[in-house]
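The structure follows.
Here the complex is missing one protein chain, while the rest keep their positions.
Chains: A and B, in written order; residue numbering restarts at 1 for each.
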Amino acid sequence: MVPVECFFVLSAILFFIGVFGFVTRRNLIAMLVSVELILNAVDINFAAFNRLLFPEGNEGFFFTLFSIGVSAAESAVAIAIILNVYRLFKSDSVEAIDNLKL
Amino acid sequence: MIYTLSILILLLPLASFITIGVPEFLNKKYAWAPKVAGTIGTASLLLVTLLSYWTAVAYFGGERMADGTYATLVPYNYTWLPLGNLHFDLGVLLDPISVMMLVVISTVSLMVHIYSFGYMHGEKGFQRYYAFLSLFTMSMLGLVLATNIFQMYMFWELVGVSSYLLIGFYYPLHAAVHASKKAFIVTRFADMFFLVGILIFGFYTETFNFSFMPNVQIAEGMQAFAPCQADLASKSLAFGGMVLPTALVLMFIGGAGKSAMFPLHIWLPDAMEGPTPVSALIHAATMVVAGVFQIARMFPLWINYAPNAMSIVVVVGAFTAFYAAAVACAQSDIKRGLAFSTISQIAFMMVALGASTALELNHHEHGGLGYLAGMFHLFTHAMFKACLFLCAGVIIHGVHTNEMSAMGSLHKYMPITSATFFISCLAISGIPFFSGFSSKDEIISACMHYSPILGWFMTGVAAMTAFYMFRLYWCIFFGSKKNVEHYESHHVSEHGFNAMTFPLIFLTVITVGVGIFTTLSGFGVPGFEWASFGNLVTPDTTAYTVHFDITTAIISTVVACCSIALATYIYKGESQPVADRLYATFPRLHKWAKNRFYMDDVYQYVTHKIMFRCISKPVAWIDETIINGLIDFSAWGANEGGESIRSWQSGDVRHYAVWFISGAVALTLILLAI
Partner (left out) sequence: MANIIVFAIIAVVIIAAALAAVFTKRIMRSVTALLFVLFAIAGLYFLLDYTFLGAAQLSIYAGGMTMIYIFAIQLLGRRDLQGYVEKLSFKRTVGAAIVSFIGCATVVGVMLKNFFIDKFMSVADSEVSMEKIGEALVGSEKYQYVLPFEFISLFLLACIIGGLVVSRNQKEDK
């Protein structure tokens, strides 16, 4: 079996690639893509923990399952919001949404 | 049974104050009709007077204890504010001096209530006046019935407030407002010392109650008195035994303020701006004797623990008596003259108390005579001084001014007033068979026991007293005839027997009656031994029959007669050549005496030039510049701080994400490090 540290390192790297992308990109959809990367990294982590460290329980499995479902729904809503924002601000750059700026 | 009703003595005036005052306070149009308000007040006070007399008869006529002393009864005592091992109580305490004060206060107050029907007739604020009179009566009664020093202090302050309200009764007048402010501030200043004295006393004796009184009997179910730890075994010996004397002297300073002793006397002459019945009640008979009463109440402590401090009382009292008598000789305003006379007489009482050297009073030990004399003089002075003030009120009502220059030859137009004024003057001068003789003679003989110098000094002041009182009498009722046409044309008169003259007669009857009986008893006439004041009030509450010392009696009577003769000679005639010559010879002395030896100006100078300029202005500067500046600075700082981190809220969600991640990582690192 694959040693568990490999999964950890992989998921950490994927997570922070996602963070990097979120902070760097200007396009809203690209930011959403980065968020998906983050979510998936976390899913890998849960699945690895469950399978390799606690094989008698199923919590990680189900957590991952529900996480997949939830992130799908959340992405759908996010896309709807982005469409609305695009209609309102006529731009899909995140810098266009600065109404909360002090 | 009567003692359980004693709480009504306090509650009835309070009820009448609320009944009269609250409707008008809520809305002017709900106010009672003036006559109704006056009747409510007078009726409640009549009940209080009857209750007081009944209490006095029951107490003094009742059984004495086995050793011949009166018990100190406490029918009511409720804990009001418990503070650790100390507690403030509210209650009713009956002992000889408080029962005597009950009689005095209620009688004079009733007379003033009746008198005010006539005097305040038609005045605006009639109802307010009666409400405040009831408030004052309740406060004064509460003061004398106090079971502990803190209750006494509370009612002391209430009395001060009532006095403020009543002096400032004619508040549209500037002078009245100033006078009431002055009275309140001076007495409040003195009360600060009183409060410090109370706190020291309470701390070191571990009780606020008057538990040093002899034979305390507390009704069942009521809060007991904690024992007074003033004895040698406790911390009252701290600071070389100076603690209790310090506390008592501080309390005396408070009493000196309320009783208008020099130099805290400045408020009393100005308090004459209030209506005359108020002056009679508050500033002659009752409130101003609160200081004397306080010393009498704390007397066992003074004698046992601070006998040397009593010399302070004597010195202050003696000087005040002389000073006030000197100023009274030169006053042209009759109410001011009577005010200074009051100051002088109260000083007599203080000297008498201060000259006491022992708690016992029997035919071997005369040290306690001063206490007896002081309290007796309190009683008699209240009666005749109230009568004098009420006479002055009748005169002022007729002539519409206080100044003697508008009077003279009023004898024909105000016969009852003239007669009662004359009798009261005889009493205050100390002529036998009038009440003042018995009390003043005893004071002088107590002073002679204490020190011959003091005795002769007080005799001299007594001579001045007789002189200036008869000066007043002759100048008002005889003397110059220059205003007679004015009286004729304006029909000046006292209008016969009415609400204003009845109290005069009543008080004079008391003066004369008490005077006759005590004089007969004092001279040892058989069959009248019961009529001695010592049967009622003595320092150790045993019975004592007063016997006048013949030498002192003769000397004081002769001195008084000489002064009266001198005053008659100078002032009775239509013109006063001797007075004018004296005035021409000593103009500066007269001016100084008339201006009260410029004490008021000294106070004004000190407060305005020194305190306001050197203390108040810097303090105001600190407040405006430094404290305001600090607050402004903190506001500026908050503003600047906010502005500086404003850029963090950029509206760009990526910045927020960066902060979020950095914060989470930092927190993890910190937690790892710890």
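Here, a contact is a pair of C-beta atoms (placed from the backbone, for glycine too) under 8 Å apart; a residue touches a chain by one contact, two chains touch by 3 or more.
This structure is a prediction, so every number in the text was calculated from the model and none was measured.
**Q** I'm checking contacts with the chain that's been left out. Which of B:315, B:558, B:606 or B:665 qualifies?
**A** Result: among the candidates, B:665 touches the missing chain.
**Q** For chain A, which positions touch the chain that isn't shown here?
**A** Here the touching residues of chain A are 1-6, 8-10, 12-21, 23-27, 29-30, 32-34, 36-37, 40, 43-44, 47-49, 51-55, 57-59, 61-62, 64-66, 68-77, 79-84, 86-87, 91-92.
**Q** Touching residues of chain B against the unshown chain: what are they?
**A** 654, 658, 661-662, 664-665, 668-669, 672
As a working rule, only the chains that are shown with their structure count from here on.
**Q** Taking the mean of the CA coordinates per chain, how far is chain A from chain B in Å?
**A** Using C-alpha averages as centres, the distance is 88 Å.
**Q** What part of chain A is in contact with chain B in the complex they form?
**A** 19, 22-24, 31, 94-95, 97-102
**Q** Name, in rising order, each residue of chain B that touches chain A in their complex.
**A** 646-647, 649-654, 657-658, 661
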